[in-house]
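Dropping the structure in here first, questions after.
All protein chains but one are shown at their positions in the complex.
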């Protein structure tokens, strides 16, 4: 089984971290993983996205063109990536920041009030964790435990406080469904 | 008919000029000519030589490996070029400066007291003209008139005095045989 | 199996370099390989090595020349425009028979181009972009694991033959993350035996000279011919490649690096549909794996070359194949990437014309 | 017929450049082409052109970039190591589709090598020594007359296709003298029509930009493919060569530049002995004269390639011949010269194996 | 009376114009709005105080500020 | 008594040692001899005057001069 | 209502890709204003480097060329010698000008080439991710000097104006900053002076501009601008280093 992800949003929204955490979680479950960040043509500002592949086979191409799953954190990214999701795939989107409504009928659309929930938890910038939590619940790609372990790996030098907060955000997302 | 020349000696002996004068003389007689100077591996000092081809056909290679005619102005050049003259060829050498005796039996050896004659004419450095004069007499490649015209071409900016002296040196060489 | 670490290709390269006993890095920033020097600046500090951010790529390659001449395993990393600037230096290093490691994390060109992954520096790498007759040993990794492993291989080959080596990768291999297994014992540079050409100060011996010229008539030609013999040896002994499902293949893909990854994905689709597609992945681009390809081309009618360029390796394929097989091509210049579906479609097309 | 002047190749080049309407020279001294800039400094002064002795070859190639972008016929001259330093700049110029003229009076390599004539920069010239997919139009003169004539041809081709052009000669062609006939009317640069891409200040029009990048996704790839189409056009239309006695030949020599001169001498010996030897001399090295060679290789069994290198053009010959003919080789790297006798001997050897 | 217009979609919320630049101190980053690039744009708190000096414009890198009179 | 030896085959006849260098002025280029490279080598006109200062050696680029004592 | 201040016609209407608070934008605007005010937009040819300002060829509303890293002075020389009536400027960062482009910088100045260099000194390699620049201050952190620039292994910063001032060539050298309105005004004046000297065929000018790089420095734009006044301008003192016009008087 191979799943291909794209995670996309603004520079500051923890897009790259989200991808790496997902990749780590896969690694912890002995899956094969690849992660590839793409800063777009514009070097400064603008949108960022990353491509993650998780698989129980050896991964051939790390390049994701038609993702099974997308996690979309801002408006411009919705425009860009909604059209390319595989039919039958999933589209998670950050409802707090995105006003438009995804229109695809052949993919499962999952709106999440990521920023709202994150603010409730006390920190807007962990909206990505909320999204990730929701995603693992829905996709069952990896366990929430692996995600928690993975975020601790990613943010090795963060305070325990912050790490705990991240865990909580993951859980809140996970608990949404 | 194609004749290949090598002219060799020290840096200051007018080696390059000799070659160019010979080439010009050929050109003036509507022959095809090529001239190629070779400074040797050493960039400063040491020996200099040049390769001239004169022909009534289009000249293929300007590279002279086994010359028909060599003009040798100093000792080291004798060592280097005596062995490569074509059998049946001619070897002109500056007897004033070269103590050794050429040993080849299959080429015509022509010793010339070039520096001595030049000094007699009042200028050691026109020894090359004496050699050239002798050479054209012997080889009949080009006329002495063309050589005179050629040296005037080569030394465009020289004084009439010098040019006349050069002519005399050519003639003295020419008159040797 | 040792535990695997998730690593950026550019970081794995650094770990591989240090694991290989290299303690000398000189380089100039350029995207998409900046992660290497940045991480290197930290790691060299930790292991007591030399990290030099140079004034330019020209200075970098010449610092390598000096360091390697003095006996260091020395490396630099750059990307396409920076590698172009190193061509004179590389020619000198090759001409002086000095082993160094140069890494090109190639990007879209020509000119400024873009920072997307590309394979359009193939000619420069394998045909010698600098002046004169020389060759660089060229390794093409296609995974982060190989980004870790190839520096060691590169140094070993470089030193075995006293020849510069190049790792030719691209921005995708540099910036992607994959799990890496740290294999083998790290090399302690102090254990590397002194070579009889190192410049160390002539204590108790004759002076040594490293140079790329020989003034004596004919000697430079001779020296070049000796180097040619060395090249023949490398061509004979060091061809490396990976083959995937070639045994029953009636269509062969030839691709290296990132293209080979994508090509394998295309191959999988094709195999799922029952098409007999194989893949030959050159690991050494120079020496090009001619022997195996020559064999295969006697049997396989159709060869599909996939490159992230307008077609450069395809010339080496053609040189081997000599008209025996039909050669097809998928190319993406200027930082474009192929994709698996496109490759599968091309295979279908080839198939349909059989 | 106009009167002929005896000229050095390097001087004829200068006269040809000025005759072609070029009024911008920037370059850095290097043997064996110093006669060019020295003479150019005088001639440009006479004709009111720009002569710049630069701080380096890198500065020179970039000054050309600016001058040509601003609408000048601009040229530089150098020799092998200096040309290596220009590779990044050339890649930019090619990537920005700007016509310039670069002359390489090649010498023995690699590295410092020596100052003897050589042909070991062939790969660099025709396979693009810089990064990215690009090609330079490459002309190879083999006489002082052609040293005079090719600058004009080079500028015309360069401008026709908006592409850099290179004249690849060697120290022998630069430093030998031969009679030259000044043909054609000299071009007055003021009569050259303004192009719609020249940077002149945007008076009364939209601003113009010259660059080698395109940020928009996929656009750089497109641009490269457009350039590929241009290359295909050049490949189709601009192959140039000289053939000598090919009609009845059963052995064909392929050689360019100085090698071709020596090869012709070898051919003459062979013909005198009644051997049917022909010579194909590529004049454009890129585009390589594939069409004629392809035709000939269908008929001629033995092809002898003669190069002053370890064998570089031979690859292009092989690519065309695709195994149809047997390919033989005489090579002299490191500034070595072939000679006529050697070529004749080789022909005898080929003959004897027929 | 001078008027200052902030081009909110151009503004990158750097805050340079808001820090000790305006002699009458009427600039700040809108705490409650973000533009489509994700930035809090600058805003004028009390236009009537503006003296039209143009310092805000002068510090703005984009420029995302226009001053009218 | 000091002695100066000119290595005639090494000397390039530049004349540097002969121009205002020797405090006792005993160096000159041999007017009548050339070596096998074509140069008139330096020579000592009166060795007995030499004070062994080494200035001649010091100015010689080759060096083609040896000073003994 | 009349527009008093607003995007000058010397800039295109493309929104610039610089980070929030980046000094490049301010300098761009000043040049854009001068192109109009001095009525030279239609005779100007600008040279964009490699660095964060690589896309300056899109931003300035005049003829532009984008060139190899560090080589802008050479390209500008080629342009100027071909079109002496055009106003030619290069726009370069510290890595571009004072690292890889050192030779071209020194020699264009030594030649007193009649061009203008606008030099953005932000003490860092912005575009490539904040590595050590030739102008990074001793002790200052960068991604290749994570513990701060160590002058023993990484050497001393290069003071470009001071260095060029050791040459006979240059006509006008001044160091300015774009941290606060007063300095921004001075910056504009300096650039204008340099352009005017070029129009008057006086020769080479370089304006060194201390400029914020919040991203490379890892601080907010406001902190960045303060750092210029408090730290950077102490190390790189503002002011005119060379003005041959004044010497002549």
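Every chain is named by a letter (A, B, C, D, E, F and G) in the order it is written, and numbering of its residues begins at 1.
Criterion: a contact is a pair of C-beta atoms (placed from the backbone, for glycine too) under 8 Å apart; a residue touches a chain by one contact, two chains touch by 3 or more.
Just so you know, these numbers come straight off a predicted model, no measurement behind them.
Of the listed residues C:54, C:163 or C:284, the one in contact with the hidden chain in the full complex is C:54. Annotation: of G:13, G:85, G:168 or G:247, G:168 touches the absent chain (contact as defined above). Contact with the omitted chain, checked across G:16, G:44 or G:102, is made by G:102. From the set C:190, C:207 or C:353, the residue in touch with the chain omitted from the display is C:207, counting the whole complex.
Counting the whole complex, the residues of subunit F in touch with the unshown chain are 2-3, 10, 12-16, 19-21, 39, 52, 54-55, 57-63, 65-69. By the touch definition given at the top, subunit D reaches the unshown chain through residues 28-31, 34, 37-38, 41-42, 45, 51, 53, 55-57, 81, 111-112. The chain not shown here touches subunit C at positions 24, 26, 50, 52, 54-56, 58-60, 62-72, 74, 88-89, 92, 96, 199-204, 207-213, 215.
Quick note on the criterion: only the chains that are shown with their structure count from here on.
Its C-alpha atoms fitted onto subunit D, subunit C is found rotated by 180°, rounded in steps of 5. Remark: subunit B and subunit E have CA centroids separated by 86 Å (rounded to whole angstrom). Centroids of subunit A and subunit G (each the mean of its C-alpha atoms) stand 41 Å apart. Looking at subunit E, residues 12 sit in touch with two or more other chains. Annotation for subunit D: residues touching 2 or more other chains are 58, 88, 92, 96, 114, 211-213, 215.
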